[in-house]
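For reference, the structure I am asking about is given below.
What you see is the complex with one protein chain gone and the rest in place.
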Amino acid sequence: MKIIVSLGGSVLAPRDSERVGAHATVIEGLAEEGHTVGAVVGGGTVARKYIHTARELGANEIELDQLGVDTTRLNARLLIAALSERAATRPARDYETAGAALRRGEIAVMGGVTPGQTTDAVSAALAEYVNADLLVYATSVPGVFDADPDENPDAQRFDRLSAGELVDVIADIEMTAGSSAPVDLLAAKIIERSGVRTVVLDGTDPDRIGHVVNTGEHDGTDIVP
Amino acid sequence: MKIIVSLGGSVLAPRDSERVGAHATVIEGLAEEGHTVGAVVGGGTVARKYIHTARELGANEIELDQLGVDTTRLNARLLIAALSERAATRPARDYETAGAALRRGEIAVMGGVTPGQTTDAVSAALAEYVNADLLVYATSVPGVFDADPDENPDAQRFDRLSAGELVDVIADIEMTAGSSAPVDLLAAKIIERSGVRTVVLDGTDPDRIGHVVNTGEHDGTDIVP
Amino acid sequence: MKIIVSLGGSVLAPRDSERVGAHATVIEGLAEEGHTVGAVVGGGTVARKYIHTARELGANEIELDQLGVDTTRLNARLLIAALSERAATRPARDYETAGAALRRGEIAVMGGVTPGQTTDAVSAALAEYVNADLLVYATSVPGVFDADPDENPDAQRFDRLSAGELVDVIADIEMTAGSSAPVDLLAAKIIERSGVRTVVLDGTDPDRIGHVVNTGEHDGTDIVP
Amino acid sequence: MKIIVSLGGSVLAPRDSERVGAHATVIEGLAEEGHTVGAVVGGGTVARKYIHTARELGANEIELDQLGVDTTRLNARLLIAALSERAATRPARDYETAGAALRRGEIAVMGGVTPGQTTDAVSAALAEYVNADLLVYATSVPGVFDADPDENPDAQRFDRLSAGELVDVIADIEMTAGSSAPVDLLAAKIIERSGVRTVVLDGTDPDRIGHVVNTGEHDGTDIVP
Amino acid sequence: MKIIVSLGGSVLAPRDSERVGAHATVIEGLAEEGHTVGAVVGGGTVARKYIHTARELGANEIELDQLGVDTTRLNARLLIAALSERAATRPARDYETAGAALRRGEIAVMGGVTPGQTTDAVSAALAEYVNADLLVYATSVPGVFDADPDENPDAQRFDRLSAGELVDVIADIEMTAGSSAPVDLLAAKIIERSGVRTVVLDGTDPDRIGHVVNTGEHDGTDIVP
Partner (left out) sequence: MKIIVSLGGSVLAPRDSERVGAHATVIEGLAEEGHTVGAVVGGGTVARKYIHTARELGANEIELDQLGVDTTRLNARLLIAALSERAATRPARDYETAGAALRRGEIAVMGGVTPGQTTDAVSAALAEYVNADLLVYATSVPGVFDADPDENPDAQRFDRLSAGELVDVIADIEMTAGSSAPVDLLAAKIIERSGVRTVVLDGTDPDRIGHVVNTGEHDGTDIVP
């Protein structure tokens, strides 16, 4: 099976070696079982801090995005340091380099690619590029909700959405000021056009990733083509 | 004044040297008058043909996007060949290289940057990155309409839209199957967050670009921050 | 057997997915049979159109060459899109990258390298660099003639030439204004010094390439060391 | 005057926009006064945290160094975001790129270069490469001491050292387990061979940097050729 | 005036600092007088020695060419070290980088570009690319002769040749085993198509280069368009 795992920066938790190590173990395990595995790592709190400082200094949004991209690559390198020799030695900066690593049987690791694109979208694009069988978003919220669960205690999690419904749900959430979706709109659109099966789940426990690959079961949201 | 001009690939018309030359003349003229000018060039019919062939061959959308990006760079190089020594000698592949050229007083020329991002979005991002005073979309339709004018003869052109309204209009158009907006949603969102004044106009006559810079007047749509 | 296939841009025919697909099938087939295969793709009509426009705009020959090189890489990417995962994910830009791909068992695909060098010469240089057993020029004319067959109906095809004779024949053709040789002089000289067996044949039917590899038979011109 | 400023990562303080802004203001001010200015930024606490996590994960020292290098470049980008258009748009990755920016009158900003070399050494090497008139180490300790002042309250600051004496002092400090010198041995040796006048001072107050350039006065340690 | 100087590796003489310095002085002098100057440096004896060793080791010709290209860049860097801050800080690897440096008023320095192309051809291509007014080949023989003067004491120097005649003369020389022309055939063809005025002269005395620029007079061969 060909799997792309999207690890939010908060989920990876760069200051928590145990968490990073646990994610590495799960990814290694999947590779050992014969799966082809790529990982895309987000920026998390480190990115947010740099962006906060730079915004106060008057940086424009593209500069902020670039700081974010650089931080995702730093996080990607941290994950690589935790992986075995099975992994590529440096973060891939584009889809073709990542795809080449996967074709050679390596574990490919990416961060962001360019300003104006989140690692959500990069994950979906990499999954589309390599014709993945499964895309797993390991996020800090346990699925896709009809509202931001941090803002609204009555928010309901969707167990299952078509990719088209996902686009609509995300578009609605993005319209609501202050809300944040677990996957952004560009990512949702790429998922829709690619038809890659996608699962959004709580990534704070890395074992859930291995579990969904091996059993197809999870407590998150299933996006079906 | 700092100006980013977005030239659709169809507008540039790679097989029509007169048209390419006329665009180069307008851009050169603006630079000579003391403006700082960057141009972003689209893919047009050449890109569409490559994408059509590759899709028939079973390429995925990211591969198609990459063919598109490569074609925009080819078109960008053609524009550079038509410009004087005032221009950078090769297409910039990221915002920092383009921005550095503009800081040095060169005419910067870009094509696309990466799959998943059109040159519409690249234009908006470059305008945001360099804090442009004006962003001009020279497109094959003379402004933003409430529907696709090629599909609907009653489509009305907006003379003026706020950036927020632009986002809503484009989101609506993109929902309608088969319709195409003159500027895509990601671009509209970047325009909204950057607050750069933007004009969408008919780019088949390059002189309109010089005209709007010098007089502020045009027959297209004004997007005001 | 280690084989380099030189596909003229007109032979590849970027707007004809069937032709591109047929070439990809032949190359894949050779790789599946255990051969090591590299392909070098030319610019064809797309390159000619860009060069024509740029020349009218006053571009110098090096700029024209560069437009040609970029187009060959676009064509190379199209071929890659048509190939399976056996192929490298992006066109190689130099001999060492292409050679490394071949050493790893991948199908390497190149376009041009630099102004002042055609893809004819790149093909011969790649064949020399990897010590190929066979170099096949799949061109739009069915071999090497004693004159340009498009200009002169009495032109005779050579069945067999030594590499030294090839150099003389090509040098003569290049002296004749308006004539074009199926392989240029720099390529011929590289073939001569490398001693790689070379076949020039009609590439409009891709199966001829597989046929010559497997049987040694063809209707073109054999260049023997 | 040609000045290289080495800003320790702790001194720059990525989470404190006021401090970063104050450093940017001083550097801009020097450039406005007609000085040629380059800045080299260290890794600070962010680097230390990544390195700590990675070490727990079993990364080797070269991997840790690389994480450090990446963080210095992130910090360098933050400083660039705080600078005006006078600055190069991206961190230089080698001395030649930084030197080229300085020759063009831009403010050059670097982070680290490669594992096995601190930004202390990079600063000294850049100063040597561009034949700087002054190298300022803005550090978290106010000069060179005969012992680590954090460990030993009786440590005495040197007001003035020859470059040869600096090498001896640093070599002694590095021999003492747990001690850290404000400038490392490789840097000291490069300072010695280059003969660039160097000042080590307390960089928590950025104005001290401007002060030493304009008056030659400071409360730190003077390294004289 | 825009001038490209082609310095043979033997003419530059990497082990003779006086000669290298004298060449740098002449180039600097031309730049100071307001000329735009680019230099292309050959491989000389160092290249020949590496190539000789590698050939004995069984390297193929492309590998030998690559060793040659690398050596020319080493020689180019040596020339840069001898030039003032007016020069670009590193050898350009393609025409666009060199052209950009010249547009900014820097002295551009190149070595070779790729296997299969000598620095003779690179010089002609750079001259064509930047539309140079004059191309000077400073070689170890004082002009173009009707035979190799080292082989044939009766060889006559041409005072003046049309570019077309140059191509014929060089083609003849290259046919003669063991003979070497001061400029190779590819270079001659580029000179012919570009129409750049070209002088081939004895480069062992660097002052001859300054002399021909300032007076138009020389003892070598004039190639007129």
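Order of writing sets the labels: A, B, C, D and E. Residues in every chain begin at 1.
Methods note: a contact is a pair of C-beta atoms (placed from the backbone, for glycine too) under 8 Å apart; a residue touches a chain by one contact, two chains touch by 3 or more.
In this text, all values refer to a predicted model and were calculated from it rather than measured experimentally.
Every shown chain touched by the omitted chain in the complete complex is listed here: A, C, D, E. Considering the whole complex, the residue from A:48, A:90 or A:193 that touches the absent chain is A:90. Within the complete assembly, D:131 is the residue of D:131, D:180 or D:214 that touches the hidden chain. The chain not displayed touches subunit C at residues 96-97, 99-100, 103-104.
Of the residues in subunit D, those that touch the hidden partner chain are 60-63, 66, 94-96, 113-117, 121, 125, 128-129, 131, 171, 185-186, 190, 193-194.
Those residues of subunit E that touch the chain absent from the view are 14-17, 20-21, 24, 46, 49-50, 52-54, 56-59, 63, 66-67, 70-71, 73-74, 77-78, 81-82.
We take it that only the chains that are shown with their structure count from here on.
Under the contact definition stated at the top, the chains bordering both subunit A and subunit E are B, C, D.
Rotation angle relating subunit C to subunit E: 180°, from a CA superposition, given to the nearest 5. Homomeric contact subunit A/subunit B: same residue numbering on both sides for over half of the interface positions. Subunit B and subunit C have centres, each the mean of its CA atoms, that are 36 Å apart. The geometric centre of subunit D is 42 Å away from that of subunit E, both derived from CA atoms. For this pair, subunit C with subunit D, the centres built from the Cα atoms lie 54 Å apart. Chain contacts: subunit D has residues 104 touching two or more partner chains. Arrangement of the chains shown, judged by which pairs touch: an irregular graph that fits none of the line, ring, star or complete shapes. Pairwise, the chains that touch each other are A-B, A-C, A-D, B-C, B-D, B-E, C-E, D-E.
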